[in-house]
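What you see is the complex with one protein chain gone and the rest in place.
Letters A and B name the chains as they come in the text, with residue numbers starting at 1 for each one.
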Amino acid sequence: MPPPSPQDPSTSSTRPSPIPAAAGVGLRHPHIAAFADGVAEATWVEIHSENFFAPGGPRMAQLDRVRKNYPISCHGVGLSLGTAEGLDQDHLRTLCRLVDRIDPILVSEHLSFSVVDNIYVNDLLPLPYTEEALEVVTRNIDQTQEALGRQILLENPSSYLTFTDSTFTECAFLSALVERTGCGLLLDVNNIYVSAQNNGIDAVAYLDGIPGNAVQEIHLAGHTVNGADDDRLLIDTHGDVIADPVWTLYEKTLNKIGPRPTLIEWDTNIPELNKLLAEAGKAQSRLDAISDNKGSTRVA
Amino acid sequence: MSDSKLNTLTLAAAVAGAVSMAAMTIPSTASAAGKEKCYGVSKAGENGCANISGTHSCAGQSTVAFDNGEWKLVAEGSCVKMGGSLEGSEGVNEEAAMKAS
Partner (left out) sequence: MLHELQRNFASVALKNVTAPLLPHIEGPAGSKERRLGVYHANTINSLIDVLSDAYPVTQRIVGERFFSTLAKSFIETAPPRQPTLFRYGSSLGDFLGDFAPAQDVPYLADIARLEWARIAAYFAEDYEPLNPQKLSAIGPEKIGDVCFKIAPSLHLVESPYPIFQVWAVNQPSCNTVPAIDFTNAEQGFVSRQANEVFQHAVTPGTFHWLRALSDGSTLGAATNDAMRHDQNFDLQNTLRQHLADGTFTTIYI
């Protein structure tokens, strides 16, 4: 695969996805042995990149075994693309080493920040959508794509608030980043739903604002409802099956942009592997349905 | 080797002996297998602590409130049962040493 030219969004954002539009699952510790042994019935898996930043040891050895059996996508949670003080170069180098080691099918990060004054806040903190933030994130994505020699996907965050400072909508902000950097998008449909509910935004309108051809991966996860009435907040816990309205929004997404590789994330209250794979099965049947409708064939 | 002054020949002989027997020596990881962990021999990695430690995730937490109560901070785990003998020189008896769980 030739390295993308980040300056040319027309080629990189419309490039066919390097993986089939099939449903995969997030690789989590309780299930890792099944994947290392190659016995889990899954098409592809996604790791949190930072969990595999060690120079050696059993966890890395297991990852190598998983890689022999499944395509892997690297989903970063710590690069902090939104950080105003510039990327941690050590972190970026370690990410490059991991990418070299496992040759992932996709590399993604979040539209968020978590590093300030060299302190790492272990959460995906939201950005105000301003011209200044746009410049910061553009610079950081450019640097990342240059270091990796490949395109990255940027994930829309789940958020619990909005900033008075924002001058862009989230969609407009994401679209501008796609245009400026040639990055792709990882559309987290649960995050759209969670943020829309929390911030009084129309999820379907949000979907209409997303440049569909830039989307190369979709995330689905469960959320938790906290509080009621005026106090009601949805928390993006990744701790349950996917909620019905999120499935509905997923179907709308597929209808609009076509089938895309879809990943089930389950991070808290992690279930038996079968239950996780059953969620992937539900996504797969929707992918199959849309592929059939569009007359295209799915590469399994 | 009780002589605290070590001579070259003794040292060389001990090293030669160690080298010749090293291949037949059971590594600690293997000899620990199947033994009672409570006797200090651990075939570690099994308790999984390091397997999951420092695991990143992009999920939120379902608990959104803290117990910031003004309760007195007192250790209440297994130390409560073992800790009684800390000051004394006697060993803890089995019942007292039984961990809280």
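As a working rule, a residue touches a chain if its C-beta (ideal position, glycine included) is under 8 Å from a C-beta of that chain, and two chains touch if they have at least 3 such contacts.
Just so it is clear, the structure is predicted and the values come from calculations on it, not from any experiment.
Trainee: Using the touch definition given at the top, which of the shown chains does the missing chain touch?
Mentor: Within the full complex, the chain left out of view touches A, B.
Trainee: Considering the whole complex, which of A:T43, A:S114, A:N190 or A:T253 touches the chain not shown?
Mentor: The single option touching the absent chain is A:S114.
Trainee: In the full complex, which of A:I105, A:A214, A:I235 or A:L263 touches the chain missing from this view?
Mentor: A:I235
Trainee: Footprint of the hidden chain on chain B, which residues?
Mentor: Against the missing chain, chain B presents residues 1-2, 4-6, 8-9, 11-19, 21-23, 25-29, 32, 36-47, 49-57, 60-61, 63-67, 73-80, 82-83, 85-86, 88-94, 97-101.
Trainee: Can you list where chain A touches the absent chain?
Mentor: 50-51, 53-61, 77-80, 82-85, 88, 90-91, 94, 113-123, 125-128, 130, 132-133, 136, 160-165, 198-199, 227, 230-231, 233, 235
As a convention for this text, only the chains that are shown with their structure count from here on.
Trainee: Can you check how far apart chain A and chain B are, centre to centre, with Cα atoms defining each centre and the answer in Å?
Mentor: 39
Trainee: Which residues of chain B touch chain A once you look at their complex with the stated criterion?
Mentor: Chain B reaches chain A through residues 45, 48, 51-52, 54-62, 64.
Trainee: Which residues of chain A touch chain B in their complex?
Mentor: Spelled out, the residues of chain A in touch with chain B are 29, 48, 50-51, 58-59, 75, 77-78, 110, 122-124, 158, 221, 224, 226, 233, 235-239, 265, 267-268.
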